[in-house]
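A quick write-up on the structure given underneath.
The complex is shown incomplete by one protein chain, all other protein chains being positioned as in the whole.
Right after this comes chain A.
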Amino acid sequence: MSLFWIVIRELAEIEAMATSKKVITREDWEKRLNDVKIRKEDMNKLVMNFLVTEGYVEAAEKFRKESGTDPDIDLATITDRMAVKKAVQAGNVEDAIEKVNDLNPEILDTNPQLFFHLQQQRLIELIRNGKIEEALEFAQEELAPRGEENQSFLEELEKTVALLAFEDVSNCPVGELLDVSQRLKTASEVNAAILTSQSHEKDPKLPSLLKMLIWAQNQLGEKAVFPRITDLSTAKLEDPPV
């Protein structure tokens, strides 16, 4: 063992003594890692779940062929879902609403908040395109009645209509509504609602597992000093900090 590692280990032990934490050496830890049994099929499923949930339909199809992993959803439904998502992202909200209803009319019927957000996005797009009269008419006829039912809808409506009061919307307090991030937010809400309607979880499992890893390392870190993975993108095992 090189002198460097001896020093590192000694420092780690000193730190551990100071905090009365147990030290798990790299050697011991690697042995534990080797004893863990992770099934290839399960990893394949995890990857498939990511592709499917995130809407990589072609990749999911290829992955099915290459790995023999069955997707947990009918791949055809991904195409429809992605078409809706893309329509919202491109600002074609009417088109998106129609597509959602084609897919399953219950989605919007049972989800007033989502429907309101889509209508709100439609209003935003009208304002963006300078169709002021049409925007006002739409706000009064379609959105205002819904605002009466729900206080938070009303607030959001007022905020959106406020866009009309500013000449330079890019610099106004509600300008973020015109930002692309607003479209993405609405698109992701629709996406989640469609997945839920298909009895599928709205989020892929992989990001949650990564968070769980950080959590588990922190939890163990309260009791012991052990080699951690701090950089998820390399997954390199690091010696305990000194």
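Just so we're on the same page, contacts are C-beta pairs under 8 Å (C-beta built on N, C-alpha and C of every residue); 3 or more make two chains touch, one makes a residue touch a chain; residues count from 1.
In this text, contacts and distances are computed from a predicted model.
Tell me the UniProt protein name of the chain this structure doesn't show, selecting from "Ribosomal RNA-processing protein 42", "Cns1/TTC4 wheel domain-containing protein", "B30.2/SPRY domain-containing protein" or "Glycine cleavage system H protein".
"B30.2/SPRY domain-containing protein"
Out of A:F116, A:F153 or A:F226, which is the one that touches the chain we can't see?
Per the contact definition at the top, the residue touching the missing chain is A:F226.
Of the listed residues A:L46, A:L136 or A:V169, which contacts the missing chain in the full complex?
Residue touching the chain left out of view: A:L46.
Footprint of the hidden chain on chain A, which residues?
That gives, for chain A, the contact residues 22, 24, 29, 32-33, 36-43, 45-47, 49-51, 56-59, 61-63, 65-68, 72, 86, 89, 180, 184, 187, 199-201, 204-217, 219-220, 223-224, 226, 228-229, 232-235, 237.
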